[in-house]
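Below is one structure. I have some questions about it.
A protein chain is absent from this complex, but the other protein chains hold their places.
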Amino acid sequence: MIDKRVKGPGEAVADIPDGATVMIGGFGEAGSPVELIHALIDRGARDLTVISNNTGSGEVGLAALLKADRLAKVVCSFPRTANSTVFPDLYRRGKIELELVPQGTLAERIRAGGAGIPAFYTPAAVGTPLAEGKESRVFDGKEYLLERWLRADFALIKGQCADTHGNVVYNKTARNFGPIMAMAAKVSIVQVRSVVSPGEIDPEVVVTPGIFVDRVVEVPNPAHESELVAAGASYP
Amino acid sequence: MIDKRVKGPGEAVADIPDGATVMIGGFGEAGSPVELIHALIDRGARDLTVISNNTGSGEVGLAALLKADRLAKVVCSFPRTANSTVFPDLYRRGKIELELVPQGTLAERIRAGGAGIPAFYTPAAVGTPLAEGKESRVFDGKEYLLERWLRADFALIKGQCADTHGNVVYNKTARNFGPIMAMAAKVSIVQVRSVVSPGEIDPEVVVTPGIFVDRVVEVPNPAHESELVAAGASYP
Amino acid sequence: MTNTEEIGWSRDEMARRLAVDIPDGSYVNLGIGIPELVARFVPEGRTLIYHTENGLLGMGPSPEKGAGDPELINAGKRQVTALAGAAYFHHADSFAMIRGGHIDLCVLGAMQVACNGDLANWSTGEPDAIPAVGGAMDLVAGVKSVYVITQHCTKTGEPKLVERCTYPLTGRGVINRVYTELAVIDVTPAGFEVVELCPGVEFEYVRERTGAPLRRR
Partner (left out) sequence: MTNTEEIGWSRDEMARRLAVDIPDGSYVNLGIGIPELVARFVPEGRTLIYHTENGLLGMGPSPEKGAGDPELINAGKRQVTALAGAAYFHHADSFAMIRGGHIDLCVLGAMQVACNGDLANWSTGEPDAIPAVGGAMDLVAGVKSVYVITQHCTKTGEPKLVERCTYPLTGRGVINRVYTELAVIDVTPAGFEVVELCPGVEFEYVRERTGAPLRRR
C-alpha cells in the first residue's frame, strides 16, 4: 500500500533541518508553493540554501522566508521584482550570498541533478561576467562552459492534482520548475489542489511520475501571491 | 496559417538524400514508424547513418531497410533480436559499421542534441570496453565518461495523434525515443493515426510541442511489425 | 545631442517595421518592453507562434479583465492566454527549445550593442545594482536570429550602438540586426550596416548618433 499523503504543510516540512538545501518551485507567483513556504517559516529552520528562479514579492511566500532571515544563500536567475525590497535589502547589507545563474542553465543544472549527469557544457554566458572562474571548452569550433549539477535535500513544489502514488499534473505555466526540482531533491514535497486515487490520472498525461515525489499534501485553495501582495499581507 | 501535414509517407521522406543521418524511433516494434521506413526504402537513399535503439525484426521495417543495403552505419544499443538475421549477417560480413551505445547514454546523447548541450558526463560504461577511447573525469570522487550529443538530419517517428501545428501525443510505451528524436533532428517527420485541428489536443497533455515537428503524415492503420513478421511478410 | 525620440519612427512604428521582417510560421520569443509590441503588428495572413520561456508555446494576448489565471503568465509575469494549438512544458524543456536552436527569432531590448554583435542588456555593472539575468544569456546563445529593438541613444543622448560594450555582456557576437527609431541596421562581419533609414532621416544624422563606424548597404 503506497500512500504519500501527509496531513498538512506543517507535517510535510517538519524534518527540514538548519543548513538544508531547498529547491522552491515557481516562476513569479505561478507555481510558488506559498503554503509550504509559510510552513517552512513556522518550522524555523535557518541557514538554508534556497534554489529558486526568483526571490518573491511583497512580504509573503519566498520574500517572507527571506525577510525572516532564514536563508544563507540563494541560487537564482532573477532576484529582482517590481514590488519587493526584501532581497535587495539583505543583499546590499551583505546578509545573504547570491549565486546568479542564467535561467536556462539553472533549469538544466537542476535537470542534470535529477538525471544523474554531474556536469555538462552549455553555450549560455560564454564571454560574460558569469563565465568567470568557469572552465570553458570548444566543441566543433564553438565555445561552451562546463556547469555542474544542482541537487537539493528538499524540494517544495506546487502542482494541480496528484494521486496517492505521487503522480502529479500541473496548471498551465505553474508547471515551470516543478517537474525538474522533483527529480533533483532527496525529498520532494508537492502541494496540490486535490489528491485522487491511483488510476484517476491517465498514465499518458502524468507530468511528474510518482517515483520523483515523496510527500503529497492537499491544499484545496492555495493563496495567490499577487492577491496577498495586493491586500498588503505579510507573513507570519 | 501553419499546416505541417504532408500527403503521405512518400512525400514525407522525398528529400532524404544519400549519406543522411536519420534517427528512427521505436523500441522493438512499439513506436517503430514502419510506413515511413518503407517509404524510405522506396525513396532509395543510400549510405545512411541510422540512429535507433534496435535493428528490427524479420524482413520488414528497419530490418528491411538494412536488408536493402541502404545503411553505412548504425548507432544502436541492442542490435540483436530473436527473429532477425539481417543485421548479424551484414555485421559479420563487415558490410556495416556499428557504434554500440548504452541505452541510457543513447537517449541522453539524443536529448542533449535537441537541447543544445554538446557534451555531458555519465557514469554508465565506466570501466567497460565501451569506455575505450573516451575521456573520463572524476566528480565528487566518482568517475564519469564524457559523451557527445547526437544530432540528425531527419527523424522518423510514430505518434498517436497530432494537430496541424505538429503537437504530438503518443500511445503507451510507443512514446520511447520519439520525443527526444523530434528535438534532435533538423527535419522531424511524425506519422500518426489521426491529425486534428489546433485546439483539439489539450495544451497540458502535449508530449512533443509542434516546434520540434516539421512534417505530419496521417497513417490511420499502421502495420504492427510483429504481425507482419508472424505473417512472413517482407518489404518491398 | 538632443533626445532622438522626437524624430524618426515611434515605438509602434519600430515594432511594425520589425514585424514585417518575420516570416510566416516563425517561432518567436519576445523580450519584455518594446519587444512585446511586435506582436501587435504582425501582417495579416501570417501566423507566428510565441514562446515564453516560463513554459508556453502558443501564447496569446492578455486576457479580458477578470478572465485571467495567475498561473498563466508570460516571462514578464503578466497574465496572458493560450491559443489553440498551444503547449505547456517545464523549464528544462523550454530552455531546450532555446538552447537547441529551435526558436527562429528572439527580439530583445538593449543597453548597448557593439559592432561585433556583442550585447549588453542585463546589468549596468554598478556595485549597488542587484544582479539579475533571467533567460537573456540563454536566449542570445541559442536562438537562431536575435534582433534588438531599442531607441538609438540613451535618454542622456549616449549612443547605444557602440564600438565595444562597456556594460557587462549578455552574449558575445550574438546580435544579427538592430531596429531603432532612426534605422534598421544589420550587424555584419564588417560592422554596422544600414539596411533602411526611417523616411526623412539622413544617413549622416544616424552616423553621428552611432558610436561605431556605420556603412550603407
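Note that the chains are named A, B and C in the order they appear, and that numbering of residues resets to 1 at the start of each chain.
Quick note on the criterion: a contact is a pair of C-beta atoms (placed from the backbone, for glycine too) under 8 Å apart; a residue touches a chain by one contact, two chains touch by 3 or more.
Not measured: the values here are computed from a predicted model.
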Chains still shown that are in contact with the chain withheld from the display: A, B
Residue among B:T49, B:N176 or B:Q191 that touches the chain left out of view: B:N176
Per the touch definition above, residue among B:R46, B:R92, B:R137 or B:K186 touching the missing chain: B:R92
Residues belonging to chain B that touch the chain removed from view: 27-31, 53, 77-81, 87-88, 91-92, 98, 100-108, 110-111, 122-130, 170-180, 207, 224-227
Contact set of chain A toward the excluded chain (per top definition): 1-2, 111, 113-117, 163-165, 167, 183, 197-199, 203-204, 206, 209-212
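As a working rule, only the chains that are shown with their structure count from here on.
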Chain whose mean Cα position lies farthest from chain A: B
Distance between chain centroids, defined by C-alpha means - chain B, chain C (Å): 36
For chain C, residues that touch 2 or more chains besides their own: 56, 82, 88-89, 92, 95, 98-99, 142
Chain A, residues touching no fewer than two other chains: 108, 122-123, 170, 172
